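Encoded as structure tokens, here's the structure I'll be asking about.
Only one protein chain is missing from this complex, and each of the others stays in its spot.
So, subunit A:
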Amino acid sequence: MASRSTKPFSSRDAVVCRGVGKTWSAGTDRAHVALRDVDLDVAPGEFIVLLGPSGCGKSTLLYLIAGLEDTSDGEIWAFGDRVATPSPDRSLIFQETSLFPWLTVWQNVSFGLSIRGEPAAARKEAARQALQRVGLVEAMDKRPDELSGGMRQRVAVARALAMRPKVLLMDEPFAALDVQTRAKMQDFLLDVWRDSEASVLFVTHHIDEAVALADRVVIFTARPGRIKTIVPIDMPRPRDPFSAQSEALRKELTELMRAEVDRAFAEQEAV
């Protein structure tokens, strides 16, 4: 059972979830509970990794925090405001490429600004700055299909940064990348995160990724997703993945995950 926090929350908390649950296709015979009783407090500037077996509802939680889906139970607050609709303050980065293929890189990055009706010159400048932070200024006038997978995800990060979000939600953003590129992207993400001062909620099922990135690792149970436990990581960055501390942590997280993965498998076989 999750360690239910009873601390009263203030407008200084980046994200606060209280008893959050989500049931898909509620009211039909296909209804299934994806998420139940999630309590989570995220401090400003904190890096949270959500770890769990596939299908445990960790992506669902991101969608709920982004405001793209409505909660079935409980409440979500962001900086003291109830989350009801999407907001540019909470940017979501998807697993697959989500760049607009008909726009150039800089037009993609400044898409959110054009929604606000900012003039082209200002947008281009903002795009240039955001692209500078991800090291892709030279690619400004290219089209997404001219970029590699890693570059495209960096453009997606730049697009999110251009909105100056207070919370960065990342749904397995590096899952489609090869191992070497992923390691590079993790370093890059940590740099960007330090500069931006945003809170990050990062969904993954890679234990290595959690060890490399997180201030706190939130481990989910198998379906229905609940918070099993939260593991704080007090290690300075950059972290050596081969240090004894990393090794011990990896072992601890693997143990915690194993039971849930077994349960998820058993459940899938039962179906």
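Simple rule for what comes next: contacts are C-beta pairs under 8 Å (C-beta built on N, C-alpha and C of every residue); 3 or more make two chains touch, one makes a residue touch a chain; residues count from 1.
Convention: contacts and distances are computed from a predicted model.
Among the names given as "Acyl carrier protein", "ABC transporter permease", "Ubiquinone biosynthesis protein UbiV" or "Response regulator receiver domain-containing protein", UniProt records the absent chain under the name "ABC transporter permease". When the omitted chain is restored, the residue from A:G19, A:G80, A:G135 or A:P241 that touches it is A:G135. Residue A:G112 is the one among A:G21, A:G57 or A:G112 that touches the chain not shown.
Touching the chain that is not shown, out of A:V38, A:A66 or A:A127: A:A66 (per the contact rule at the top). The chain omitted from view is touched by exactly one of A:S91, A:Q186, A:T204 or A:T221, namely A:S91. What subunit A contributes to its contact with the hidden chain is residues 66-68, 86-88, 90-92, 94, 96, 98, 100-102, 111-112, 114-116, 135, 143-151, 159, 163, 178, 181, 184.
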